[in-house]
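A single protein chain has been omitted from the complex, and every remaining protein chain is retained in its original position.
Then we have subunit A:
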Amino acid sequence: MARLNVNGVVREVDAEPDTPLLWVIREQIGLTGTKYGCGIAQCGACTVHLDGAAVRSCSMPLSAVEPGQKIVTIEGLAPDARHPVQQAWAELDVPQCGFCQPGMIMASAALLAQTARPSEDQIRQEITNICRCGTYNRVLAGIKLAAERGQAG
């Protein structure tokens, strides 16, 4: 049994130590907002926050999570989905199919936590998540909008 702090709740999970954190989150804990897209840290659909930093949970074994580390998933990003990134996404109608968006949102939120006003070049280099519907321009606009709001607020 491993203990994980997910969205502020400590849970015991029964999984093999080499199980990727993604699958522990989805199958043992039951939070399915975090998506499987590639399994090799290419697409970012599985992005969660580990002590505030964006990590690709499909490629992080359960055993690599240290006791006391705090995991935040899309479900726990903000009460009532009121994170500035989520609000900007709603305002700009960013998602199409939406499958990649939890990862996009988590990656974007982590970027803004680290860099409050990223340049467009920084955004383009830092957000490497894959979206096959092609929402990139709205994602870009959404991050800029969230950054402006964050600054104002």
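Convention: a residue touches a chain if its C-beta (ideal position, glycine included) is under 8 Å from a C-beta of that chain, and two chains touch if they have at least 3 such contacts; residues count from 1.
In this text, contacts and distances are computed from a predicted model.
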| query | The chain that is not shown, which UniProt protein name from "Sugar ABC transporter permease YjfF", "Isoquinoline 1-oxidoreductase beta subunit", "Rieske (2Fe-2S) protein" or "TonB-dependent receptor" does it carry? | reply | "Isoquinoline 1-oxidoreductase beta subunit"
| field | On subunit A, residues whose C-beta touches the chain left out of the figure | value | 1, 11-16, 19-20, 23, 27-40, 42-43, 45, 73-75, 77, 81, 86, 89-90, 93-102, 105, 123-125, 127-140
